[in-house]
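Reading through the structure tokens given below for one structure.
Heads up, one of the protein chains got dropped from this complex, but the rest are sitting where they should.
Chain IDs A and B follow the sequence of writing; residue 1 opens each chain.
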Amino acid sequence: MNANTQVEQNMDVKPHHKEQSRVSKVFKQLWKSKTGTVGLVIVLCVILMAVFADIIAPYDHTETNVSARLLPPFWMEGGSFNYILGTDNLGRDVLSRIIIGSKVSLLVGIASVIVAGAIGLFLGLVSGYYGKWIDQVIMRLVDSFLAIPNILFMLIILAVIGPSLTSIIIVLGVTTWVIYARMVRSETLSIKERDYVKSARAIGASDYRIIKKYILPNVVSSFIVIATLNVATTIILESSLSFLGLGIQSPDVSWGLMLSDGRDYLATSWWVATFPGLAITITVLGIIFLGDWLRDMLDPKTKS
Amino acid sequence: MTEPLLDIKNLRIRFRSDEGTVKPVNGVSFQVNEGETVAVVGESGCGKSLTSLSILGLVPSPGEVFEGEIRLQGKDLTKLKKNQMRKLRGNEISMIFQEPMTSLNPVFTIGNQMTEVIKLHQQLDKKESINKVVEMLDLVGIPEPERVVRQFPHQLSGGMRQRVMIAMALSCNPKLLIADEPTTALDVTIQAQILNLMKKLKDELNTGVILITHDLGVVAEVADRVVVMYGGEVVEEAHVNEIFDNPVHPYTRGLLSSVPKMTGSVEELGAIQGSVPTPSQMPKGCKFHPRCPIATDLCKDEHPNLEETLPNHFKRCFHMEGGSIYEQHKRETTT
Partner (left out) sequence: MRYFLSSILKVIPVLLMISFIVFFLVRLTGDPVSLMLPETATDQQREDLRQSLGLNDPIYIQYFTYMADVIQGDFGESFRYNQPAIDIVLERLPASFTLAISSMIIATIIAVPAGIYSAIKRNTFADLIITGSSVLGKAMPNFWLGIMLILILAVQFSIFPVSGSGTIAHLVLPSITLGTAIAAEMTRLIRSSMLEVLGSEYIRTARSKGLRETIVVNKHALRNALIPVVTIMALQTATLIGGTLITETVFSWPGMGQLLVQAVNARDMAVVQAATFIIAILVILSNLTADLTYRFLDPRIKYED
């Protein structure tokens, strides 16, 4: 008797209580995870910087000034507040180039993750859901991609089709889909065998419906975590490509390209290569912190 | 009376964290004599396993013994330095754990893991210690001990692994053996074999044994004396016959009345309502009162002491003088 009323009360109170506490729980958890907070703040700052880049940047990133070549940052002798982080070999403002470069880095990072995620999701679902020979083919394809370093793959393709913003995004997407495909496939395999999916199939639910109703909701949280962390990976890959000369091309600017330019002036002007590298490191650090926090929140089982 | 082998006095263990301090063991005292088997019984979470780990100085961090004494032949173990404590482990005190499947290291051979402890505590060379291992494996009834020495744990059955654990624990002739649920993970026939083995070895070697269990069937079979724990304290202690024939504390009675006939597991208690409170939500007064059928207002406010009501029979309860109130209460409720 007593126990019964207690259960009823619980049932009654729970849904409402849960909604409320869920939101506050997320914030509490975020606050508690200091790195998560730091990550979120960094990522928000970079996004704001990229969105309002043209407004914030003191100069145009292509604006050269021959009389102000290789000026040091403001705190050094010869530096001035006109060029807070100094200028490069063509007299372009380093700070402005970093601000405008954030657009490319972020765009490439996010867009290529979307491309890779779409390919990986599709191939992973097909492979895990239909199995048999198609699974074999896709898995050998995965093995092949794992046997060739991403960066090499990208270099070859870009050498063939020529580097441009679009081609870089596509190439990054086409070479990094493997991680999503593997995750989606293994999740699909395990969900497919569960009783409720089997019974749904027995009563004639279509593949499309089963995938939409049972499989997708189960992969979504792992997917978000991997995608977030992969934005960091693709930002680094993009900068590596630009550094190797097959990424973003002048007059566009990305952090990797700036690094590559600055490398030739290391002996005299350290700031040209140092600040874009710092920008990459801080951004990637922020994304990793945010991704790790998301993993703790959404997907405790993939904790490595 | 001679000095007891092990004398635990007012042992208290606390865990400190950001959320506060909990004391899962709070004032435990009992003794073990040479050649005696003392069963410590209680539901999961009563502090029995922590008590046993504290004897070895292996309370997992951030837990710590912050009060009380654990005397082994008069020597207070809580005062020993890490290194001194280490020399006692596996030598004078050894322990058998619950899970034979996971308590042996999967990547080393049985011989490797057993000679390790023998070489450490007894000055034997490699060949002598292997001979000793074979001898011990033979003693615990493992067929073909020479072959088993070279095998890995996964190649043995659960019962065989537990025999290995026992052989390992006894290989340095410990004065005190702690067995934490040694038979829980095994099937019934193997259980009986292991218990008989332990009984036989104890008599031969005159070892004092602490048997941690929630299995009253096991208690009846091998124990000399029984310590019942609840909520981090001892609530009743008496000779095994006394406990079974004349249990005084309502909790002990609850445990006994819930024993299923054959296997005797009390992990799920039918006769006692409610569940064990967690250390952070320990009630005031008598810790058992929320679940006690005869609790009064006194029990909610005051904390009873452990008292010797009958000779060598201790209980922690305000009521229950020889069981009269309980009987009376029972009569009232049934009529």
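One rule holds in what follows: a contact is a pair of C-beta atoms (placed from the backbone, for glycine too) under 8 Å apart; a residue touches a chain by one contact, two chains touch by 3 or more.
Being a predicted model, the structure only gives us computed values, none of them experimental.
Chemist: Who touches the missing chain here, A:Y59, A:Y83, A:F243 or A:W293?
Modeler: Selected residue, touching the omitted chain: A:F243.
Chemist: Check the options B:I13, B:L104, B:I166 or B:L255 and report the residue that touches the missing chain.
Modeler: Per the contact definition at the top, the residue touching the missing chain is B:L104.
Chemist: Out of B:E67, B:E116, B:D138 or B:D224, which residue would touch the omitted chain in the full complex?
Modeler: B:E116
Chemist: Under the stated touch rule, tell me which residues of subunit A contact the chain that is not displayed.
Modeler: These residues touch the chain not displayed: 140-141, 143-144, 146-152, 155-157, 159-161, 232, 236, 239-240, 243-246, 256, 259, 262-263, 266-267, 270, 273-274, 277, 280-282, 284-285, 288-289, 304.
Chemist: Need a quick check: the contact residues on subunit B for the chain that isn't drawn.
Modeler: Within subunit B, the residues that touch the unshown chain are 56, 58, 86-91, 94-95, 97, 99, 102-108, 116-117, 120-121, 152, 154-155, 165, 168.
Note that in this section only the chains that are shown with their structure count from here on.
Chemist: So what's the Cα centroid distance for subunit A and subunit B, whole Å?
Modeler: Those two chain centres are 53 Å apart.
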